[in-house]
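Read the structure below first, then the notes.
Missing here is one protein chain; the remaining ones are kept as they sit in the complex.
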Amino acid sequence: MSEAGADLGYTKAELMIAASARQLGGVSNCFVGVGLPNIVCNLAQRTVAPDLQLVYESGVFGARPERLPLSIGDPTLATGSTAVTSMFDLFAFYLQAGLIDVAFLGGAQIDRHGNLNTTVIGDYADPKVRLPGSGGACEIAIHARQILVIMRQAQRSFVERLDFRTSPGHSGDPAHDAARGWHGGGPSSVVTDLATYGFDDATGEMTLRTLHPGVRLDDVRDNMGWEPRIASDLDETRPPSEEELGLIREELDPGGVYTK
Amino acid sequence: MSEAGADLGYTKAELMIAASARQLGGVSNCFVGVGLPNIVCNLAQRTVAPDLQLVYESGVFGARPERLPLSIGDPTLATGSTAVTSMFDLFAFYLQAGLIDVAFLGGAQIDRHGNLNTTVIGDYADPKVRLPGSGGACEIAIHARQILVIMRQAQRSFVERLDFRTSPGHSGDPAHDAARGWHGGGPSSVVTDLATYGFDDATGEMTLRTLHPGVRLDDVRDNMGWEPRIASDLDETRPPSEEELGLIREELDPGGVYTK
Amino acid sequence: MSKVATMQDAVRDLVRDGDTVAIEGFTHLICFAAGHEIIRQRRRDLTLARMTPDVIYDQMIGAGVASKLIFSWMGNPGVGNLHAVRRRIEKADPAPLEIEEYSHFGMVCRYMAGASNLPFFPIRSYYESDIPSVNPKIVPMSSPYDEDDQVFVVPPLNPDVAIVHAQRADAGGDAQIWGLLGCQKEVAFAARRVIVVVEEVVEESVIRRDPNRTVIPGAVVDAVVEEPFACHPSFAQGYYDRDNRFYLEWDRIAKEPETLEAWLDEWVYGLSNHAEYVQKFGDAHWDGLRPEPALSGEVDYGRYA
Partner (left out) sequence: MSKVATMQDAVRDLVRDGDTVAIEGFTHLICFAAGHEIIRQRRRDLTLARMTPDVIYDQMIGAGVASKLIFSWMGNPGVGNLHAVRRRIEKADPAPLEIEEYSHFGMVCRYMAGASNLPFFPIRSYYESDIPSVNPKIVPMSSPYDEDDQVFVVPPLNPDVAIVHAQRADAGGDAQIWGLLGCQKEVAFAARRVIVVVEEVVEESVIRRDPNRTVIPGAVVDAVVEEPFACHPSFAQGYYDRDNRFYLEWDRIAKEPETLEAWLDEWVYGLSNHAEYVQKFGDAHWDGLRPEPALSGEVDYGRYA
């Protein structure tokens, strides 16, 4: 893996943020998680999706945070927002009702169809590592119209077989997926520290779309547990623009908490 | 039927209100309907049940109305109350959860076991008289720990067989009633313009407990569709006291809207 | 993005013949003005849903806009009957009216299921009642955890259009309500299209000062109509009182088809919009319905910058 990030004038995190934000063009609302996704959504709002409504899992709509929120429940989110609602209303009336367009998920493990594990490494009853669990991820995966995944890539996280399936992705059988009747269309893209991936319409399989500048195909292969499907038009990930970098560094994460 | 009410120094409505209010001694909360029950609850609060909490079907708790409410949704109920809640919360978290001690019901027809009809006279599909329907009555009958009925008495309303059972009362089989597992204990008393009734523990049957002053047993018999069961200690209904009459006339219904 | 529209445009664009329409509001915030505009635009064959069909539905059904009614309690509250509705149910006069009835909680749960994308909602009502025998949509079901524990279920109700009134909203539709809440939130989320009618369209900054007061977020709202006194003769907490005399008078008006028709001619068809209705009553009438102020006090959300 190239360690050239710094030389290129941006960090890996900044590249991941910019690449993810571009996925939000034209999207009308987005379920915002903490950390990178928060910066991604805010960047998108200032670039490709000026009308993007940020919806926080904690029940906040139309937040106008006066500082970078430290969690999805930061008090700066509630003050000055357009609505604060109970968690029941949020999950029932918004998420389950199919009103959420895009949500971000991540996890300790992902498989080639975008299924995610945030529950356990090892056996459930005798865990090697006990992870946080689903939180809202299981229902977000089912109901949000589109799922964007942001994860660091490694052999132990991009696995042939999950230890536990917390949140369903594609099944590998698009006919089955279509017959599910869920609002959710499942994962549509994965952005890692090495590359970006889409999902093949015919098989629901993760497909390498772009390599980050300086990353070789072998770097990608070395950091995943299966032989990746590769798009015929494999390209290089477009680096963050001056405008994007300016927004990230001056407005969205001036302290570099998430982007250093 | 005796028309002596006026001669006795009180109206029939005043007698019914006083007799009903006395049923609320020691009760901690009460689902308040409009009209007579509203005055009954307020009278009880000022006499036998100083800690009585008034809960309105419209979602109001701890109301302190500054005027006689014209409906259970009068704006005077919300202003200055301790809580206003959605109807879902009211029905789910209060009524269905078994938190309501006493509620008042009435209807176009009642049978000997306290089943009530507020839906239709005649055939449902081809009605002679279309009545309002259940409203909350069906669930109130099932969940409120105790039901008090206030109705005017007549052959057509105290019937051997209901045209439609909107709200269940006793089944006639106390073993069955006990096995229902409902919070609600069903109707415990009926106050009419002629008499007051309880319900027999062994059979769940309406039982004549007191005759209003000036009313003869035959008046009661002439105004109901079955031969009434009579309490062994049949007594006369205690007339409203000076204190009760004063409260009704000076505070609770000074215009005599409900009590003339 | 502003969703502000006139009542005329909102009804023209969002209410279609044959739609299921719910005008909700439990005694409070009943949007009569929207009902009048639907009459004025001569919509037909509507299915009208409402927990408590009262005077507004008597007017609409009397005017012939509906062929079906879904409800839990019908009447002129505190007064008596709905004469026009009863004529149609009892005598098919001038046409039959199909009915589908629940209890109050059953209606609320239908909206809840509709709002939550649930195929059914469980409820502990209807035991030993005849209501399920005349409404096959109310179905008994055993708990998966205990076969002997039986509930009933009701199906989702997703109106094509919900019309809810609120005291205020911003131009984007974020609507704030105080006083009785009824099932305004549930029906708005359940409906495919939502018209929010308000006493006042306010700056977004007013909404943002107290986000917990928002009952219906703009995301589910299609049109925002500013229409003062739109709830008359019902009331809007803090803005005006119930006009009880009108409820009493309606009993007389609706008793005969001729007087009802004459009323519609004078007060609905004969006027082009609600502003003319307000004007026709005159300022003194509205002044008499206005309450003295009773302010809520403020809470502090804190500025976290």
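Details
In this document, chain identifiers A, B and C correspond to the written order of the chains, with residue numbering beginning at 1 in each.
Here is the rule we use: contacts are C-beta pairs under 8 Å (C-beta built on N, C-alpha and C of every residue); 3 or more make two chains touch, one makes a residue touch a chain.
Keep in mind that what you see is a predicted model, and the values were worked out from it rather than measured.
Across the complete structure, the visible chains that the omitted chain touches are A, B, C. From the options C:R42, C:K91 or C:R209, the residue with contact to the unseen chain in the full assembly is C:R209. Across A:Q53, A:T79 or A:T210, the single residue that touches the chain missing here is A:T79.
In the full complex, the hidden chain is touched by chain B at residues 29, 51, 53, 60-62, 64, 66-67, 74-76, 78-85, 89, 92-94, 96-99, 183. Residues 117-122, 124, 139, 141, 143-146, 149, 151, 153, 155, 167, 176-179, 181, 206, 209-210, 212-213, 237-239, 241, 291-305 are the ones on chain C that touch the missing chain.
One chain is missing from the display, and on chain A it is touched by residues 34-35, 57-60, 70-75, 78-80, 84-88, 91-92, 95-96, 119, 124-125, 127-130, 132-139, 142-143, 164-168, 171, 180-182.
Quick note on the criterion: only the chains that are shown with their structure count from here on.
Averaging C-alpha coordinates per chain places the centre of chain A 59 Å away from that of chain B.
Between chain A and chain C, the centres computed from C-alpha atoms are 41 Å apart.
Taking each chain's centre as the mean of its C-alpha atoms, chain B lies 29 Å from chain C. For chain A, residues touching at least two other chains: there are none. The residues of chain C that reach two or more other chains are 185, listed in rising order.
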